[in-house]
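As you look at this complex, bear in mind that one protein chain is not there, while each of the others sits in place.
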Amino acid sequence: MAISDKVVLKVRDLDVSYLDRRGRVRAVVDVSFDLHEGETLAFIGESGCGKSTLNLALMRLLPSTGRVDRGSVLYTNREGRTDDVLKLEKYALRQFLWGECAMVFQGALNSLNPVLRISDMIYDTADAHQMPRKVAEKRAFELFERVRLDPARVFKSYPHELSGGMRQRVLLATSLLLQPQVVIMDEPTTAVDILTQRSILDVLKEIRQELNFSTIFISHDLAVAAEIADRIATMYAGSIVEIGPVDDVFYHPRHAYTLSLLNAAPRLSTGREELDSIPGSPPDLINPPSGCKFHPRCSFVMDVCKAKVPELVEEAPGHQVACFASDQVVEAARKL
Amino acid sequence: MTANAQPQPATEEQRSPVSVRSRLWKLRKNYTVRVLAQALLTIWAVTTFTFFLIRLMPGNPLDVKIDQLQRTQNITYEEAASRASLLFGYDPNQPVGTQYLNYVGKLLHGDLGMSITSPGVTVSDEILTYLPWTLFSAGLGVLISFTLGMILGLAMAYWRGGVLDNALTVVASILYGVPDYIIPLLLIIVVGVQWGWFSPGQMRGGVDPTITPGFTPEYIGSILKLAILPVLTYVLASVGGWMLTMKSSTLATLGEDYINVAKARGLSEWRILTGYVGRNALLPLVTRLAISIGFIVGGSIVVEELFQYPGIGRNLLRAINARDYTTMQGMFIVITIAVVLSNVLADLLFGVLDPRVRLGDEDEA
Partner (left out) sequence: MIGFATVASPVGFLIGLLVGLIPLGFAVRYRQWRAGVLGYIACVLAGFGCGLIGGVPMMILATAVVISYAYVNKQDPFTSRAALEEVSFTETNREYVTRQMAALGNALRSTGRMLVRNKSGFLGFLGILFFVVVLTFGPLFIPLESQPQFSRRQPGATTLFAGPSAQFPLGLDWQGRSVLSQMVYGGQTLILTSILAGLFATIIAVVLGSMAGLLGGIIDQILSAISNFILTIPQTPLLLVLAGLIKLDNNVLLALLFAALNWPGLMRAIRAQVLSLRERDYIEAAIALDLGTWHIIYREVFPNMISYIAVNMIFSIRAAMYNLVLLVILGLVPLKEPDWGVMIFLGRQQGALFNPAASAMMMAPIAAIAIFQLCLILFTRSLEEIFNPRLRSGL
């Protein structure tokens, strides 16, 4: 798929932290990336690595204990106007949300208000964005059909009357109601069975082509990420440690953590039977380890890793990595 | 029991017995029908229970009355017995089964017998005189405390941990922890007698007897003025529970994903508050409403007694103290039916608010 050079979302130096009883949890540290028009960027990493926090911060939906300490999120709309999302006024923010940037949350059952019909949800969204209800209804019917739902039945249903896969597709369809430029998908396929996951991914690929929006895709399922994404960003302890085109990252990983993730995931292509787990557990984000935060669990660890924080460096075209041992990692990956 | 529970559909569809059966079976699934059937069953159980309670207790009231009539009026046993059975509305010489059928038959016609202590007055008339006062004051109390508790609880949850939340939580915990009959006592002693904010002697009764009844401002004003203390008591006694329930259920709701999704959809804060937070947080309160109504009725006895409010609670107490068994029985049945019906209302309201409990209805359509 052709990816244009136009950047719709430019995130720079973003820091997000939560206030905890024990202190400040630095959930997102110094994150910068660009999202291009029409592209799908997948974030991978263990749970608790800051993927979801990052995306909540992009939409300014952090819980009251969380706050953005630093950074900017520059969004360029279809008319070419650029705004910092973090500085939007209340009303402008509400228009930005869903209108420009929509989100598909994980856990489809809890994402729908149990006491409202799907139609009420559509109308509420339409009302909030000055879209006539008739227009919204027509568009919702189109989208429901597009995601292979029976529009007449689903539209008048309550959430509990739909199956898990149907709910997930309802969420997917409603996220596109206002033709947003960016759709953030937070693990949209984790809560459903493998067949539903397949059909959702198919639908997703299809409508992405037709409706042309950019996607930020969050997943800990590498196979799904590999299938859907144009670029991959690996996150560890709140930072992006590696970012690059999907094939580069998956076939020639340059960060020790990405390599560990790949080794921990089943891969059909190599036919390897045994899986390696990553030793140790994710770091404490209140008192993170010194230097590279992965070093206590890393098999390539050197002295420099403990002392200095590695910076993201472009080592191949469009492929940036923050690892002192990237050469050894490339070597090790080749042997697989 | 089943026939008693579902009389209407059975009579309607007598032409085709097969379809009656399947229809009844379908109706079992219907939420509204289930709620109503349960209520009818409870009412039947209560009336039966009362029947046997009054009749089969040691030293049963009828014998006591006959004995009393014999002694005080110096008449024969037969004469006393016939007079007493007239008062009580049943003949003790009949078999219990017949007595029971008579009793149920009379109940269905709204005949609760004659009052023992006020000769010539039917119990139904007595109840009709007193019940409106209780319905008015307790109903108003429930309405105000529910609304107030809902709003305050919502505010406490929204500004959780703030000064308002902490202060109101303490107040609500105290109001919730203290027995309701303590409140009118405190109102009279502390606010009335010690602080002198009102004269406890004047704030008694349901309406000033010197004002001629009618739709005049004075009359209605007097009713409202004298209702202040009972209503205030009901509000204070139950608002704490509402506040705490609303706070915790709102906190639970605020943590739900769909609230975040609603925010992400750019909905206005007002719409999120009413349609998403409020409506879901309200559900546990509606369940509590049923329990609360029973408690208010219990509390109303003391409240009405202390404020000399002419409601059914105070008169039930009067009937008990005077050993007026027919009135006692009638009032108890009516109070219970009122509570059961309020529960039905609360259940139906819950069905309206939460589509998940209405599953049966969808099958019908």
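Miscellaneous remarks
Going by the order they are written in, the chains are A and B; count residues from 1 in each one.
Rule of thumb we're sticking to: contacts are C-beta pairs under 8 Å (C-beta built on N, C-alpha and C of every residue); 3 or more make two chains touch, one makes a residue touch a chain.
Fair warning: this is a prediction, and the values are worked out from it, not measured in the lab.
Partners of the chain left out, restricted to shown chains and counted across the full complex, are B.
Only one of B:V193, B:I211, B:L273 or B:V357 touches the chain withheld from this view, namely B:V193.
Considering the full assembly, B:V46 is the residue among B:V46, B:M114 or B:L267 that touches the omitted chain. Against the chain not displayed here, chain B makes contact via residues 38, 42, 45-46, 49-50, 53-54, 57-58, 61, 173-174, 176-179, 181-182, 185-186, 188-190, 192-194, 200-201, 294, 297-299, 301-302, 305-306, 313, 316-317, 319-321, 323, 325, 328-329, 331-332, 335-336, 339-340, 343.
Assume only the chains that are shown with their structure count from here on.
Annotation: 54 Å between the Cα-based centres of chain A and chain B. Those residues of chain B that touch chain A in the shared complex are 256-258, 260-268, 271, 275-276, 279-280, 283, 353-356, 362. Per the touch definition, chain A reaches chain B in the complex via residues 56, 59, 61, 93-99, 102-103, 105, 107, 110-117, 120, 124-125, 127-129, 158, 160-161, 171, 174.
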